[in-house]
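All protein chains of the complex are present and in place, except for one that has been dropped.
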Amino acid sequence: MPAVLFYLFSALTLVFGLMVVVLRNPVASALSLVMSFAGLAALFISLDAYFIGIIQILVYAGAVMVLFLFIIMLLDIKAEALKKVNAFSVVGGALLAIVFIVQLGMILGGLEAGKKTVADVPIHFEAAAETQKLPTIKDDLAKKSLPDTKLVGMALFHRYPFQIQLMGALLLVGTIGVVILSKREVN
Amino acid sequence: MEPISLTGTVLLLPLASALVIMLFHGLLKNVAHLVSTGVSIIMFGCALIFLGAEDQPNGLLLYEYLKVGTFTADIGFVVDTQSRGMLFIVTFIGMLVHIYSLGYMKDDDARARYFGALSLFMFSMNGIVLADNLVMMFIFWELVGVSSYLLIGHWFKKPEAADAAKKAFLTNRVGDFGFMAGILILFGLTGHVSIAQLQGSMESGALNHIRDNYEWIITLAGLGLFLGAMGKSAQAPLHVWLPDAMEGPTPVSALIHAATMVAAGVYMLVRVYFIIGASHVTGDIIAWIGGITALMAALMATQQSDIKKILAYSTLSQLGYMVMAVGLGGPKEGMFHLYTHAFFKAMLFLGSGAVIYACHHEQNIWKMGGLYKKMPVTFWTFAIGTAALMGVPLMAGFWSKEGILAVAYPEHGHGNGILFGMAVLTATLTAFYMTRLVVVAFFGKARGKDADHAHEAPLVMILPLVVLAFPSVLAGYHFLAEPLQALVPNHHEGAGAKVVMGCSLVAVIVGFLAATRLYRNADKDPVNIPLFANKFYIDEFYAGLVKYGQDRFAWLVTALERIFVDGLTVRLPAALASGLGSWMRGLQSGSLQAYTFVLGLGIVVVVYLAVFFSTKP
Amino acid sequence: MSLLEIIILLPLLAALVTWLGSPARITALAASLLNLVLVGWAFLNYQSLHGADGAMAFRHARTVLTSPHIQFAVGADGLSLTMALLTVLVTLAALWSLVDKERIYYTSTLLIASGALGAFLCTDIFFLYAFHELALIPTFLMIALFGHGDKKDAAWRITIYLGVGSLILLAGLLGVVWYCSPEKGKLTFDLLALKPLAADAPYAKYAAANFFVLLVGFGTLVSLFPFHSWAAPAYAAAPTPIAMMHAGVLKKFGLYGLIRIALPLLPTGANTPWVQHALLYMLLGNILVMGFVTLHQRRLDGLLANSSVMHMGYIFLGLASGNALGQNGAVLLMFAHGISVALLFMLCGRLRNQLGTLEFDKLGGLAANAPFLSLIFGVGAFASIGLPGLANFAGEVLIFLSTFKNFQASEGFTFLQITTILSLWGVVISAVYMLRAYRKIFFGQPSAGHFMSDPSLLQRVPMFLLAAVLLVVGLYPAILLNVVQVSLAATGLK
Amino acid sequence: MSPLSLELGLGLLGLVLLLVESFASVPRKLIAYAAIGGLLAALAVIVSGAAGSVPDSLKEFYVVDPLALFYKGFAIIATLATIILSLEYAPIIHQFVATHPERTKEAGLGEFYSLPLFVCVGMMVMASAVDLITIFVALELVTVSFYVLVAFMRRSAASLEAGVKYLILGALSTGLLVYGMSWLYGMTGELSLSGVAYKLAHWEGNSAPILFAVGLMLAGLAFKVGAVPFHIWIPDVYQGAPTPVTAFLSVGSKAAGFVVLTRIVGTFLTPGSVVAGPVIQILLILGGATILLGNLAAIAQTNFKRLLGYSSIAHAGYLLVALACIHTGGLKMTSGEVAAFYLATYLPMTFVCFLILSAMRAKGYGEDIASLKGLGRANPTLGLALAIALASLAGLPLTAGFMGKFFVIFATVLEGYYTYLAIAVIGAATGFFYYFKVILAVYSKPDGPSEGPTPDLGLLSKVSLAVFVAAILVVGVYPDLIRFALVK
Partner (left out) sequence: MVTLNHYLLVSGLLFSIGLVGVVVRRNILTIYMCLEMMLSAANLTLVAFSRFRLVEGLPDYNAQALVFFTITVAAAEVAVGLAIIVALFRARQSVDITAVEKLKG
């Protein structure tokens, strides 16, 4: 991906991310978040993580944000009044962020591995094709196209099936929780 | 009987008597006095037999009181002339006082308690006399203090009596402070507390070496021991308790505060004379304090109107005499005076007791008068005692007093002109105030209703007076002193002897004449010297010292302790903890914003700690 | 079950049974009497059964933790038996003196007794420490619920203070275990196993600091100046049996610990000059500062409480002397002080119950109607000021003598000896306040409205018991000394 | 029998119970009894040692070592106690879940009895998890379940507030943890702890980035265990949550956090690790601060539940310090085992407190310390049990709580961390104050003239109370009991 696009999507992500924080109307915040996540998805894709990028769009922009908007509408939540903004928390939050970014910057400055570009670590399709066992993946790799979804699926269902089941339990608990917390009593 | 069983009996029998009476106080209410008196008679018998006991250079061991490793402090007895003689005096007068008390305390509610305490005293006093080591002496030293406390405070409902008892004990405690310090130093230097061993050490041992090289330590030790003697023998400035102690029953005054316990200080000084004599400084200080006490007390006695107080100051004065003698290098002279003084002073007190008894507990001599006709026996014995005390020639007191004057005479080894002068002055004053007492109380006309109705005391009280009259006259002579194992001093010869004799005679005569002249037919005291009457205001000074010194200081220390110790160890940490606690509670403001901020801060801080902060590998 | 385990657990069991509802007084008295018999038997037969070498006897051990090695190990020598004897005597007296009290009084007293016995009879540092803490809650609750005056404050003070002290102590004890371990792999809490190890401990340079930590820890439990400010308020506020048990018995645990653990295991630490000087300054604080503070008291409970703090100074002086004379004196004084202070607190409680006040200015002349009480109080008071013939004196005089034992004329007075001379003055101070109190309460004219009568014959028993012990030991201290000194010698103390 | 089958079985049991709850109208108590039965069976399997080896496919993520078994048993016991506690607390749950409490009965109780089973599964997996993904998923299973449980009493303002706070702060910590994990992964290229350990031991070059990752991880986990300053959620959430959930949080969740922390710290402190120094330093500083804050802030508390919250913070401090003391060879225990021992002592005493608190609450008493007044008279058994538990929390000798502190303090002595020794001492001393305050309340006279109903417990609770009190006392004098279970 050209650098320009990277900067564009990064800016998209960060500016809309900032707007989530700055805008006082929750609807606007939610929409900004969708935009921000779209930019983020593009960054994922720029890192050859197509599947994750799409999931990001699907789950966040498609499902989570709709849920948010739905709740906002349902509950008819108003914008925050400006006077309520706490100066201390604004200053404190900003300070925290600045210190954190400075710390991060100093660490990144000393990170030798971080000086590489994507081009420095190209995907070795041939080598990968040899080691992969699944024929469809082998085929895709041979065609020099990254079977991203398949590979993620391999990892998930071959390597982490146990964790997937555990995640199922988690989702079950979440579902029950939602039901308990929001159901109306039937007489 | 073996000496050990004799001494054991003498020591333990009164203890048993005291314990039995104290414990079964209620049951023995009506027989306690008989038990106690019986015990005192047995003791006297034992003491008489003991007079013939042989010297025991190593002492007699009753049991080991404290024994740790090589160190021992025994309950053991020394048998020598000094202890035999002293034991005789103590038991003899003790017995007489017991008998006398049968009459004197007949109507007292707490007679059993009185006799119990008397037994306790006999036990303690015997212990001092017989002690062969300093720790044992200290033990009994304190025990006589406590029995004296009980007896002075016998009529504890009277605030004066209760206060006097307390004062006596506390003043003695001050003295005991020094006594113990002295014991500690001697123990530290030699490793033992036995008097015989210490003496041996002083003659040729560690102490000898130390005396030659570090005399100050011996001086300190001697002064420590002397401080103990000062307390017990009421030497200035620790003399204040003795006059107050007259609040106790009169027989007690006779026994404890005239004849025996107060003499224990002198007795002890003579016992440890090898230490006192080893240092000139010690001797000088002792002599001076003795001399000052003698003179000062005599001056005070001249202005008292309470018959017992006069005798008490007289006792003080005579004790000062004895102490001075010891300090001047005349332990035998001191002891000899102690011995004669015990008889006649006990008799004087018992006589005054009879007078008080007869006058329904009137003690003011200015409210008496004309008693010689109503109480002839009492008068005559009292007169004999007075004469002996004044040092009228041929009486017991004459010999012993002359001995002391001889020691003080400058020609004698340690003699000192000023002290000699003070001693002679004291003798004059003694004659003066004793004559005053006799003249005012016994002659003239009765100045009070009680004196008017006075009559002779009962036989149990008269008998001891009469018995004591004999040694008051005869005790100074060798035919009595030697079998009684008194320490008779060598007769001083030489040019000084005549001067001394003369001075002593003149003193008696001058004192007698002055007093007769002043007080014959006087209805009130023609002389009025507030300084003497108020005892040089020393009591007031002490009261102030206690109130404004000690008590205020205690208040101050308490306040400082509260502020600093309590403040620093309790209040400050507590305040700090609760302050920090509430501050930390304040962090928990309930606001989610604050919480998220704290969490964010935590992230930053942990990252800082992890990456940028490192104190040690 | 060995004899000593029975002795320790008997009061605990009695406390439990009492709590569950058996007749409190009978159970408690029976248990404590039985314990007195058992301890008395052990005390009297200690030497004849186990020789005169003073070693630990009646030993028995059960491992509870393999590494570090911790055992429930019991054992007794002359020292611990003396302390156990003190415990059972005071316990019996305290329980006996209770009249018409609730169940919890008996339970707490028994719990404290069990804790004290456990602390004195265990030979494993862990349990020795642990048992002492058994008393913390009963003490706290009893003072806070049934105390007098500023009871809440006092209860908190004693609890937090002793809590801190015992934690410091714990740190010090763990330090000792570490100090004595030859290599880190073998940690043992067995006192008897530690002793040979201590001799060639590899961390000698820590000895002084470690000893000092122990001194502060144990010292806090003994109300060593300046860590004493819990003691006086707590004793003044405490219900009678608690004051008796705590001031009489439990407080001695700190001293016992110093003699049993700190001095034998860390002799070099104890002999370090700065440690010695610190101790001397602190004990002077006890004697002089607390002496004057006691002098300032205007109530009997405050006076007794402060005086009991003051007297600890003398025991520390005995330990500071560093020789057998002083240590024997200290043990003797521990015993004597325990008995005498228990006696005084018992009487104090009685006065409070009958008169409703303990202020000197409101009292007077009690001796007139209560001669027995005044006699017994006199015994206690005179014992506590060190009157010869009563037990305390024997201890005090040994302590004083011990400090001069190595007096060298050529060196003059050392700090130790100057301290002693100053401490001697404390004896005068204590006489001043004690006699002042005695005079004010018992002598003089009886004050109006405060009538006091002698106790019934049955109630005289505990008083008589304690007074008799004071007298017997006072007249014949060898009864304890003979047993104690061989054991002290066996612990390796000079 | 695979050890996984335990988790599987309990998960299935939870599922079945939920189905039964939804479709059959059985008394809800039966659900609780079924859950208890299942848990007891699982416990029996663990204790009997029948839990066998792990299938090869899982070996990378999942280990069954003594520590794992110990924590699995711990999780089961904690869950068991929570459900028993819930039975006691049921009326209150019903009251605050049902819209019309008087018309319905046992609203929400079925879920309330079965959800802990899923938490238990999560905690059991955490006990064995040795790679980042497994840790993350199991941790989130526990966390999300707790979101539900904390806010369970949806009609109670406090419960909701606690739920919201836990939700926000918990999600924040999740974000932090994931961020830390991604950095850890990025730096080491490994997701399994053994791989991370190897990389750490053979690190070359600049250590700052790896330290950054380690710091973020520790911060994320510090939230779970409640270390200062990540403790901030604890008091509010503990106070607001339903009492059984609070108990479960303070014991179960904390233990689960600590087993993960133990494994992660073990990884970081692997011999030759480049991050060992800073990690120990962070643990000590956080631990020291936690001890101080937890204890000091507890002093002024008046609400017993909140007090227990601060107390759990303070205990976490000791556990952190314990984890930092790695040279505990003399104790023949690793630092993780010392922490595990400490937690094992912490479990019974905390549950005793919460049991009694639930019983009081069910009888209409408040949760203030003052409402405990008179308990010692009204029900001496409960009073005594509570007093023993509090004494143990305070760390009085001859109780289990002392043994826990004993090992920690001993560890600091052996390690030579004298500053932290002093802090531990100060903290423990402060602890005396607030625990004794509660004991005092138990034995004080009640304020009002009228006496309320006598608090009492059901049979099951009585049995567990007895077991817990016995455990406190027995472990207090016979600590080898736990050590045998822990150190094989």
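When the chains are written out, they are named A, B, C and D in that same order, and each has its own residue count from 1.
Just so it is clear, a residue touches a chain if its C-beta (ideal position, glycine included) is under 8 Å from a C-beta of that chain, and two chains touch if they have at least 3 such contacts.
In this text the structure is predicted, and so the values were computed from the model without any measurement.
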Visible chains that the absent chain touches, using the contact criterion stated earlier: A, B, D
Residue among B:Ser201, B:Thr428 or B:Gln588 touching the omitted chain: B:Gln588
Residues from chain A at the interface with the omitted partner, ascending: 1, 3, 6, 10, 13-14, 17-18, 20-21, 26, 29-30, 33, 36-37, 40, 43-44, 46-49, 51-52, 55-56, 59-60, 63-64, 67-68, 71-72, 74-75, 77, 80, 84-86, 89-90, 92-94, 96-97, 100-101, 104-105, 108, 111, 113-118, 121, 123-128, 131-132, 141, 146, 151-152, 154-156, 159-160, 163, 167, 170-171, 174-175, 177-178, 181-182
Chain D residues touching the omitted chain (full complex): 132-133, 136-137, 140, 144, 147-148, 151, 154-155, 157-158, 160-165, 167-168, 171-172, 174-176, 178-179, 181-183, 185-186, 189, 191, 235-236, 239-240, 300-301, 306
Chain B residues touching the omitted chain (full complex): 585, 588-593, 596-597, 600, 603
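One rule holds in what follows: only the chains that are shown with their structure count from here on.
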Rounded Å distance, chain A centre to chain D centre (Cα mean): 32
For chain C paired with chain D, centre-to-centre distance based on mean C-alpha positions, whole Å: 42
Computed distance of Cα centres, chain C from chain B, in Å: 35
Set of chain C residues in contact with two or more other chains: 160
Of all residues in chain B, the ones touching two or more other chains: 601, 603, 607, 611
Residue ranges of chain C in contact with chain D within the complex: 19, 63-68, 70, 72, 104, 129-134, 136-137, 140-141, 144-145, 155-156, 159-160, 163-164, 167-168, 170-171, 174-175, 177-178, 181, 184-187
Residue ranges of chain D touching chain A (in the complex, touch as defined): 4, 11, 15, 18, 58, 61-62, 97-100, 103-104, 107-108, 111, 115, 118, 121-122, 125, 133-134, 137-138, 140-141, 144-145, 147-148, 151-152, 154, 205-206, 208-209, 212
Complex contact set, residues of chain D against chain C: 327, 329-332, 380, 384, 387, 391, 394, 396-398, 402, 406, 409-410, 413-414, 421, 425-426, 428-429, 432-433, 436, 439-440, 443-444, 477-480, 483
